[in-house]
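Heads up, one of the protein chains got dropped from this complex, but the rest are sitting where they should.
Per-chain numbering from 1; labels A, B and C assigned in written order.
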Amino acid sequence: MAVSAAASDGNVETGSWLNIDTLPTLIFSLISLLIVLYAIWSVKSGRKFTIREIPGLKAVDEAVGRATEMGSSILYTPGWGGDIQRPTTIASMNILSSVATRTAEYDCRLIYPTHDPVIMAVAQEVVKESSIKAGHPERYRADDIFYISSSQFGYAAAVDGIISREKPASIFLLGTFEAESLILAETGNSIGSIQIAGTDSTIQLAFFIVACDYTLIGEELFAASGYLSGNESILSSVKAQDIIKILISLFIIVAMIWATIDPSSTWWVF
Amino acid sequence: MDIGILVAGILTLAVFSFLYKDNPVYKAAESWLIGLSVGYALVIFWQTTIIDLLLVPLFSEGRLILIIPFLLGLMMFSRFSKKTSWLSRIPIALMIGAGAGVAIPAMLYARTLKQMSASVMPIIENGSLNIEAPVVALGVISTLAYFYFSREHKGVMGSTARLGTYFLMIFFGATFGYTVMSRMSTFIGRVDFLLTDFLHLIK
Amino acid sequence: MRTKIPLVVCLAFGVIMFAQYFSNHTIARAVYNNILEWWQIIFAFTLFVGVAAFIKNNLKSISRGKKDTPYKIVSLIGLALMPLLAIIGGTRIGSPFLWSFENMLAPMQATVFSLLAFFVASASFRGFRARTVSATILLLTALIVLIGRIPLAEMISESLPKTTFWIQSYPSMAARRAILIGIGLGSMTTALRVILGIERTYLRGE
Partner (left out) sequence: MDRLRTRWIIFSGLAIVVIVSYLITIKFKTAPSPATLKAYKYLDTLPEKSVVIFSFDHEASSLPEIQPIALAMLRHAFKNDLKIVGLSLFAEGTAIGYDLLSKTAREYDRQYGSDYIFLGFKPQYISAILGMGESIKRVFPEDYLGNMTDTMPIMLGIDSYDNIEMVVSIADGDRTVQWVEYAGARYNQKVMAGLTAAMITSYDPYLSSEQLYAVVGGLRGAAEYENLLDKRGGGSRGMLAQSAAHLYILALVIVGNIIYFRNRRRGGGG
């Protein structure tokens, strides 16, 4: 296949190995990667990282407990928008793992409808593992984790049907959501379920905040997956992200003062 | 009346019947929709990907390297058998790995670096106070503080994070407002179709 | 071997795709374009797997003779119809395939989507309560935007639409920006863990 390079430096035939325009990104990437690797390494060598309390997370136990008390079920949806490689889907799977451990302990039914066959397969495995970990492998029901349709509103309509028929006491909406978010959350709201939502889709967050009891906002979803699973590599990544956030804040403050003193300078523009 | 508009009008009304309650007409329309949409995707992907990107280049242009993704694609079907299903991990691993590799620099550039430098504005410009500059900087920094997980939100950190939640709520409120606007527009568009094209009540 | 091969594949393609971003070289561009094509091809196959699962599920519930059998049959007919039309009449302008898209699929999707207007209305009635300071800020901002973007606003006061734009362009944008930065960082660290093989969730599920 013939692909010609877009060479900006005059080297039209082959282009340069290093695109100078991307240098700031490269430097920033390397700094970030080093910070993440350092955090992972320091956890490996025994350092403990803790995470602040995230309000929605306390509600997880409450949600499972309530469903058990009422002899009802729990519905868990990863949303329609994601596929298995999305970071949010991965975070959602990690949370599913701890929710499934608790449902297995309490013998509470867990329904997991999905729009993606690969997500279905992974979720089945996650729930199965959690049941084994909880000491109740017999409580794993493969049929409750199923594929519906890849069509957005087909999926939404079907999950809606399940919600109104099964009336789950608690609903988890964790993953990547698009317009179906409100259809699901509103229906859940109308039957009075406890709803815990979390997504990185910023538009849908507004609806979740209005219609759900607890909402994990954007990055909180990632942190929550570390908090619940106690997975140290996730915790260390969260720590690394925090360090980078401090650097970014300092950068903005310093550059802003600089810009005020010397308006002609533009070193902060990449 | 144009038969297409008639069909579209009837299907539109069938879907709207859901608002009264879940009913067989709606359910039939919904199943029809699901079936058609899956079939449509099948055709589009067959044409634009399997034919255009795989079969034509492989067989008429002789790009033999495409045998690799072809085989990897076929491995996805190993999922249907317990014994071989681990094979499907390989194509998935490729997609996940490549996706992750692309994401790191792209995310850092567009979502982080670029946004970071765009947040820098002079506080005093041409001798007058530029109120937006501190508002944006404070908004960004306090919201970042809300997303700071390593420490409990107490003291200075706590009040900064609290300020961050207020900025977040402003964003969610504005988004909610605009989304309401959007959904209403969509509905108005369907009303337009029903009143103008289907029922001819408006010229 | 069952985990090692996928981990190696993931690592290799992750590193290549990371590195190519910084290069303009012909070889780097060619490698990049090829991998993108592979990605696309494999993705199409996952869709076929999904369709196969869809057919399997539907046939299964039809054979069990459940109440919703007629609906499942409707779905399967719809699924078969589109490829059939495409084979018979092609997919270009004026083909039955495109006719079905424009007169059945598109209007139905648009209508299901417009149902959201009604859900928005009932959510506004039920969920939008000034319970706390945060909730009140959310509510007020939403109302300002709702009013500020209709022609009536200009009649009430010139400054109302201006306030809307100001809120949208500064405080709201700042929060969205911080969310973007946060998600960017979160995705970056997840991606890195995936490439390094620390995060293996996707390897589960056989």
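Keep this in mind: a residue touches a chain if its C-beta (ideal position, glycine included) is under 8 Å from a C-beta of that chain, and two chains touch if they have at least 3 such contacts.
Only a predicted model underlies this, so the values are computations on that prediction, with no experimental measurement involved.
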- Task: Tell me which residue among C:Val8, C:Ile147 or C:Ile198 touches the hidden chain in the full complex.
- Result: C:Ile147
- In terms of residues, what is the contact footprint of the unshown chain on chain A? 3-4, 6, 153, 178-179, 190, 202-203
- Message: For review purposes, identify every residue of chain C that touches the missing chain, sorted by number.
- Response: 33, 36-37, 39-40, 92-93, 98, 101-102, 105-106, 109-110, 112-114, 117-118, 120-122, 124-126, 128-130, 139, 142-143, 146-147, 149-152, 154, 161, 165, 168-169, 172-173, 176-177, 180
- Message: Which parts of chain B face the unshown chain closely enough to count as touching?
- Response: 19-20, 40-41, 44-45, 48-49, 53, 106, 109-110, 114-115, 117-118, 171, 174-175, 178-193, 195, 201-202
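Just so we're on the same page, only the chains that are shown with their structure count from here on.
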- Distance in whole angstrom between the CA centres of chain A and chain C is 14
- Query: Between chain B and chain C, what's the gap in Å when you average each chain's C-alpha atoms?
  - Reply: 3
- So which bits of chain A are touching at least two other chains? 1, 22, 25-26, 29, 32-33, 84-85, 117-118, 121, 149-150, 153, 157, 202, 206-207, 209-210, 217-219, 238, 241, 245, 248
- Query: Could you say which residues in chain B touch two or more other chains, in rising order?
  - Reply: 30, 33-34, 37-38, 41, 79, 85, 92, 95-96, 99-100, 104-105, 108, 112, 116, 119, 137, 140-141, 144, 147, 168, 171-173, 175-176, 179
- Note on the structure: In the complex, chain C touches chain B at residues 2-3, 5-7, 9-19, 21-22, 34-35, 37-49, 51-52, 54, 68, 70-72, 74-83, 86, 91, 97, 99-118, 120, 124, 133-135, 137-146, 149, 167-185, 187-188, 190-192, 194-195, 202-203, 206
- Touching chain C in the complex: which residues of chain A? 1, 3-9, 13-19, 22-23, 25-26, 29, 32-33, 36, 40, 84-85, 87, 90-91, 93-94, 116-118, 120-126, 129, 146-147, 149-150, 153, 156-157, 179, 182-183, 185-186, 189-190, 200, 202, 206-207, 209-211, 217-219, 222, 233-234, 237-238, 240-241, 244-245, 248
- Would you tell me which residues of chain B are touching chain A in their complex? 22, 30, 33-34, 37-38, 41, 63, 79, 85, 92, 95-96, 99-100, 104-105, 108-109, 112-114, 116-117, 119-125, 133, 137, 140-141, 144-145, 147-153, 168, 171-173, 175-176, 179
